[in-house]
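One protein chain is absent from this view; the other protein chains keep their places.
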Amino acid sequence: DTWRYAFEEALDEVQGIYAQKFKEEIEANTDHEIQLFPYGTLGESADIMEQAQDGILQFVDQSPGFTGSLIPEAQVFFVPYLLPQDTETLASFFRNSKAINEMFPTLYADQGLELLTMFPEGEVAITTKEPFKTPEDLDEVKIRTMTNPLLVESYKAFGATPTPLPWGEVYGALQTNIIQGQENPMFFIESTKMYEVTDYVTRIGHNNFTTAVMANKDFFEDLSDEDRQAIRDAADAAFAHIIDYQKGLTEASVEKIKEAKPSMTFTTLSEEERQPFKDAAGEVEAKFLEMTGDSGKEILDQMKEDLKTAEDATQS
Amino acid sequence: MAAAIFSIMIVLLLLGFPMMVPLIAGALVGFVTLFGGLGQLETMIQQMMAGIRPASLIAVPMFIFAADIMTRGQSAGRLIDMVMAFVGHLKGGLAISTAAACTMFGAVSGSTQATVVAIGGPLRPRMQKAGYGDSFILALIVNASDIAFLIPPSIGMIIYGVVSNTSIAELFIAGIGPGLLILVLFAVYSWAYAVRNGVPTEPRASWGERLRAVRAALWPLGFPVIIIGGIYGGIFSPTEAAAACVLYALILETLVFREMGLRDIYRTAKSTGLITGVVFILVAAGAAFSWVISFAQIPQAILSGAGIDQMGQIGVLFAISIAFFIGCMFVDPIVVILILVPIFAPVVADVGLDPVLVGTLITLQVAIGSATPPFGCDIFTAIAVFKRPYMEVIRGTPPFILILLGVSVALIFFPQIALFFRDLAFPGEAG
């Protein structure tokens, strides 16, 4: 059969690389074929998600941040300083976490989706027009965020003026100085040319962009055991591939940006400098709990526990 | 399937169905064929909603509203009187000013549909009074508005830059050369039109008269200040500038000029809503139609048979131009860019073409497609706003389309039209 797989990024960005590897594995090990639909070719994130729920698409990649309107608990990935920055700890967490591998699949199943995998896309960095090191430096700085209450809350807590803006307007708004900053993983800052309209990239380590790949549940359950296994294996192989692919991806993107714009300044805040931002994270966590209640608390607690396990495992 | 869909659409169009019917029917046939029945038509509704959702579209009703208030009140008349005081004595002066105003407004507002309304609305009656033919006026307004695609900020170029991993800043600069060239050629044609058709000129205004005209236009001059100063000055996004214009227009016409009352405002808002509905239902239907084309991978099927990988640089550039020109005749430009750019990307890299040149050429085709029958969005807007028949709106377009196609060909053989300014601004990138 021909299966269709849509995602939120371009073919040569992280989600696209994952999708290509997944396609390669499926086509090598089964007699099915996969058609890939990159960003915008079948609609926005919410559209392709619905199409996967309707069974028009067999596979979809949607970041939990966008899933928040459907599954509020998925917004836990917007709680700052929850995920570790260390790649190995992160990979171990995603592989073994009970929250990711047992609790989230149930939530997705309620929406007619089989959660295949969640994977990190890279540390979120902030690009701005002026340098900053403290929340005070961000006073009156307008930073673009997605239309998401937790993200808005985060940047308020960081001292900035969060400004929700559709993605299509961000480049122009930075150019004309309506906003003075935005956040994204480094590869995305490079590929979407955000460095052309900002001058400073600051890593405060507050988040790692996470995404999720799902299959339509009815489609998945109607498959033969071999096909289901082939899909699980392909998802695992693509996960391993994407973790490997991301080693050094941030650094490579930094190099590309430096080559294109030597004057770009990169700053990584020290642990001490990060402390005031970390202190602000408590407010966001409270907001998350307020929005999601008991089930949110359950997920958050479990994630914290899983993260501790992952840290212990990688440090020993 | 593609052939069947296109034939149905053309037949319904020619029979005189409301334009939304061919578009909706095209999408409907696509959905039914793809999914073997009516089972997935909810997605068609979803995509119609998706079509009218982009935030940038909000600028359209806002500029329609502002322009309508200005035209019904005194603001537009005073601004045009001022321009006429300076160019009224020149052969084709009003037409050339209209073209320049469309280009500038479109460039700044980022919306060609808004331009058709905001500049075309007030200027069309004045051009008619001056003796220009209506078909010429409508074609000039629609085509000059589309030059804006090439002048920064250009949403088409931003999308292309992101999809093809090309510098958006370089694209912006590369668009200026071809954009200005087209404007100059439109100006030459306007002058030739005025001479050939004996459009009369007004007597040259004295400096005293000019000063009086400027003074009368002082309040309405706030509009260009809000739009140009507001957007380039980083105060407003284009949509916000449009809304600010609405507010300013309301204040001017109700409080300063005392030309309109609440009843008039209600009436104007309602008429804005009607035009918006008429145009946006087509945008919505077009989005559902685009989705079908994309989902069925029709462009991939057509292009894989065309043998583009066998062509040289010039051949590839021609193939790209033709593909985008035809695509934009039927489907929303943004979707065309998203679908076609990745298909062409490997070939572009293989033959060693400059992606900035390719992007400029594509943006030019997008501009042409939006003004080209049968399904050009700006044509719809002109019909809805000016209440003129379809054929009358497109009758005057051939000379303009010829100029645009001529510039496309020139750009293929003389890339410096686009790349000269780019190389000047980014010396490292040459070659």
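Labels for the chains are A and B, by order of writing; each one numbers its residues from 1.
Here, a residue touches a chain if its C-beta (ideal position, glycine included) is under 8 Å from a C-beta of that chain, and two chains touch if they have at least 3 such contacts.
Basically, contacts and distances are computed from a predicted model.
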(Q) Tell me the UniProt protein name of the chain this structure doesn't show, selecting from "2-oxoglutarate ferredoxin oxidoreductase subunit beta", "Nitrogen fixation NifU-like protein", "TRAP transporter small permease protein" or "Cell division protein FtsW (Lipid II flippase)". (A) "TRAP transporter small permease protein"
(Q) One chain isn't displayed here. Which of the visible ones does it touch? (A) A, B
Q | Of A:Lys142, A:Lys193, A:Lys217 or A:Lys287, the one touching the omitted chain in the full complex | A | A:Lys142
Q | Touch with the omitted chain, as defined above, among B:Met49, B:Val351 or B:Ala425 | A | B:Met49
Q.
For the chain not shown, which residue from A:Thr161, A:Asn177 or A:Thr268 touches it across the whole complex?
A. A:Thr161
(Q) If the hidden chain were put back, which residues of chain A would touch it? (A) 46, 53-54, 68-70, 111, 140, 142, 146-149, 152, 161-166
**Q.** Touch list for chain B against the chain that is not drawn
**A.** 13-21, 24-25, 28, 38, 41-42, 44-46, 49, 52-53, 55, 57-58, 61-62, 65, 235-236, 239-240, 242-244, 246-247, 265-267, 269-278, 280-282, 284, 374, 380, 383-384, 387-391
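Simple rule for what comes next: only the chains that are shown with their structure count from here on.
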Q: Quick one: report the Å distance separating chain A from chain B, using the average Cα coordinate of each chain.
A: 35
Q. Once bound in the complex, which stretches of chain A touch chain B?
A. 4, 10-12, 35, 37-44, 47, 50-51, 54, 56, 165-166, 168-169, 171-173, 175-178, 191-193, 196-197, 260
Q) Which part of chain B faces chain A closely enough to touch in the complex? A) 35, 40, 42-43, 46-47, 50, 53-56, 110, 153, 155, 158-159, 161-163, 165, 167-169, 231-238, 291, 294-295, 297, 334-335, 338-339, 342
